[in-house]
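The other protein chains are all here in position, but one chain of the complex has been omitted.
Chain nomenclature is as follows: A and B, assigned in order of appearance, with residue numbering initiated at 1 for each chain independently.
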Amino acid sequence: MIPTRRDLFAWGGGLAGGMLFTPVPWKVLDDVSIWSQNWPWIPQPARGPVEEKLSSCTLCPNACGMRVRMAAGSPVGLSGMAGHPVSRGALCPLGFGAHQLNWHPSRLRNPLHRGRKTSWEEATAAFRKALGEGPIAIIDGRTGRAASTVLERFAAAHGATYAAARTAEEKALGPYQRWTGVPTSSLGYDLENARTIVSFGAPLLDGWATPGRFTRLWSERAAGSSNPALRLIQVEPVQSRTAAFAWRWVNVRMGSESALASALARVLMEERLVTARGPMPSESVNELAGKTGLAAETIQSLARALVERGPVVAISAGDNPSVAALNVVLGAVGARGGILRRGGGTKSPVPVEALSGRMRAVLIDSTVPWEVRPNVDAEVFRFAAWHGGTTTADWLLPAPGFLEALTDVPTPPASAIETYAVATPLMAAEGSKDAARFLAEIDPAAGSLEDAIKARCEAIYHAGKGGLIGPEPQPVKGLASADKLYEALGNGAVWTGEAGTPGGLRCDLKEWPGPSAMESPAGWTDGWTAPVLPPLAAKLYRESDLRQAPARSDV
Amino acid sequence: MTSAATGVVMADRRLQVRGEARSSTARFALWLAPWVLLLALGIYAGGLCLYYGLNQTNMNNRFAFGLWIFLDLGIIALGAGAFFTGFLVYILGRTELKPVLNSAVVLGFICYSGAMAVLMIDVGQPLRAWFTFWHPNVHSMLTEVTFCITCYLLVLTLEYIPVVLRNRQLRKLPPFVVFEHRMHLLMPVLAGIGTLLSFFHQGSLGGLYGVLRGRPFAFRQGFAIWPSTFFLFILSAVAVGPSFLMLVTAAARKLTGRKLVPSNVFPRLGFISGVLLAAYVALKAVDTLIWLNVTSPAVGFAPWEYYAYKPFGTTLLFAEIVVFGLLPAVLLVQGRWLLPGAALACCGILLNRFVLTVQTLALPTLSFDPFLSYTPSWQEVASFGGVVAYGVILYSLSYRYLPLFPQSKEQTHVSGR
Partner (left out) sequence: MKARYGMAIDLDRCTGCGACMVACASENNVPRLPKATERTGITPMLVHPVSDGKTGVAFIPMPCMQCEDETPCVKVCPQQAVELDRATGIVMQMPQRCLGCRYCMTACPYHSRYFNWWDPAWPAGMERTLNPGVAVRMRGVVEKCNMCHARLHAAEDKAAEAGKRQIEAADYVPACVESCPTGAIRFGDLNDGASEVAKASRTPEAFRLLARLGTEPKIYYTSKRAWVRALAERHPAGEPSQPAAPVAAGGGEVKHG
């Protein structure tokens, strides 16, 4: 029998209908739904046991305590370490995305010589040669670390200059160091005991010093209150976030912060609102007021507000001697709620700005912000974990990235309390080397990081002061040995020393300081040592209206 | 002429509708060429969207619906002529409209299949579209729309098949003739089902926006689970369906130079369209007043604010109701300016759909929201151009090879050609 066209249609129809009663179409549908959820090119998180480690953030000197969630050997999330004496469980907005930085596309993986791939051997040979010819300088970005000891020791042994870049907070403490001889790394603000804070452009609520410290304090004592226990007066020509949330915002003309500080000091002394007597600003209140754009009466009422509720302390955005002198007039230097001398700290090295002229070579540590370029004509060896774009460095040497190498974390700038922590490597750093190890390989006498950290532990242990905060809080005296301290710090504990005490600081002003150039306030990104920002920072800069994109590359 | 070209011409001749003059193969090919190009561009653009994802469009998180949804709603409303003509002919027995019925079915099929094609590009995961049937959320207007449109497209396909089977060559096959005959008996049933389905999805398309509690510009009170836009959409769609049918037929008449339908059809279509449009305008006006005075203020939205942002001023509201509503209704009922009236009515429904889809999303909801704008990307425009081209091509082919206007033969003598 020859099938007719009709039969074909009948069979076709029957087949289609019959298929519905087989698993085939349903299995296909099911598979489609699974495929459409699991395309092979969609990355999925690695499975593995999740564990939490304690550490400290090392991306800027502000030493926030961190909890690091680790899965399958990689960090998968960061959060603040509750109970940390300075950072108080907070991290900055950038910090929350820091764990992704090590895979940033700008990560430096190979030593580069003027943009060309080279080897560590060549870099070492070139540096040895330069060292032989001299003179050279070694620039540190964060003093007081074990690595700093190595850099400094190497510099001393080879006749090199050991210089350091400073943060805005350290610069702001500069005048007190000049007047009292106490290094900035031993000075801190006793914000916790202050009741009035007048900030001359310092971004207290938006990236000043250790982020959790002032924001938490402000939140507890000032936020939302018209008569706060902590009065924050912000002097700033623009309405920054700090100005917007201050108790009072004093809108001065750009660059007239020194003039206002001087005018306030003059009013305080003329109206005998303070007991201090000393050199007065040469200009009259009216002359100074003219510079600031404020009425003299406004300045007078502001001066009265300053002393209404003590202790009061003034904070500047950068090195501003007039503001420092105002603190002297207010009696805030060496006083409770003012500027205190605390334990720890090291002699301040030569500031990087002081370097000039011709040198044979300059070695820059990875803790020095990318933008900092010493004003010297030299062959530059720059350590960095990331390529920050344009550079004048001849050699770019890959340093370990975030949480990839052992480093210690000394007291953050501006802190009134001494702290010490250690960040142990949580990941392997392939092909990278930090400046301290690079120099120790050239001259083993410079010593190792481990030894320097152990030495610091010995010192803390023998002093027997303070205690540990972290997984197992206990006083130092309760520890069996310095090795136990080293071990505890390696597990994420933070050593906290004693808070600074009033007294021990004496400033005698010979004359009222002249006006100083205003330094633009630092923000979250300025203290950030890495030349790149975490990819997720784009949520703040590009994917929302929350913040202006920083000048620094955000890729 | 090469043998291949000869073959094409011969095939073209053999397939054409018997006893009716059609343009030469070359002329027809020339007519199709630009549309084929546009279709190719549309397929390319749609392909880009499917391959690279919807980042090819200019839609964004705030303008989550764009040009496509506006035009989908527009052409589905215009395609309402198909079900409504079927309803009039088969259910109400208005046989005088039978001459345009086939044309209406083809138009409906084009509008609905085109809209479906665009929707498949518009969703982010087309492969999961069937989930709606598997895990339907019965409370969602979109579920209703999806079910009804899918089913109605099936009905339209069933209605289209007999028209296709009446092709001269296909009629030579006995099983097809029998099948076609059987299908014809089914037509009243299909018309009934089609009417029911269309009634619901035209309404649900309106409900789509009317239920948006979070968008007070679109939100409307209503009857039971249906907001007022549900009923307004049905009414406006059946009102302009005949107008669109009239416009397309008039365009075909102009292009072919043939009369195609008896002279009493247009006034009849126009009258139906006009009366329904008048009813729609009246109800729309009442609905607008209730919304402006009751519904919107109740949730804290001042009605004047909706019209505070250019280009969405009160002029637009006036244009929608009066210039593109009342005016065409009068023109269509009165019967002297049928085609301008029909054109205005069609523009009016597009304007209504535009306002509901685009203005709703452009207007701020939070007190600190900005007013938004959006411009479609070329891929969006081109994929829609492809759908238009698809429609023109399918309609042209249907006209050439199928008895789209069965009574056209009797009308031939009227025409000059």
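In this section, a residue touches a chain if its C-beta (ideal position, glycine included) is under 8 Å from a C-beta of that chain, and two chains touch if they have at least 3 such contacts.
Everything numeric here is computed off the predicted structure, so don't read it as measured data.
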Contact list for the unshown chain, restricted to visible chains: A, B
Identified contact with the non-displayed chain, of A:128, A:248, A:462 or A:477: A:248
Sole contact to the chain not displayed, among A:125, A:238 or A:463: A:238
Interface with the undisplayed chain - residues on chain A: 37, 39, 41-48, 50, 69, 71-80, 90-97, 99-100, 102-105, 205-206, 211-212, 215-216, 218-219, 223-226, 237-242, 244-253, 292-295, 298, 301-302, 524, 534-540, 542-547, 555
Absent chain, residues of chain B that touch it: 53-55, 59-65, 122-126, 128-129, 131-132, 134-137, 139-143, 146, 208, 211-216, 297-302, 305, 308, 360-361, 364-370
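Here, only the chains that are shown with their structure count from here on.
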Centre-of-Cα separation between chain B and chain A, whole angstrom: 62
Contact set on chain B toward chain A in their complex: 125, 127-128, 130-131, 134, 173, 175
For the chain A and chain B complex, residues of the former touching the latter: 5-6, 9, 29, 32-33, 35-36
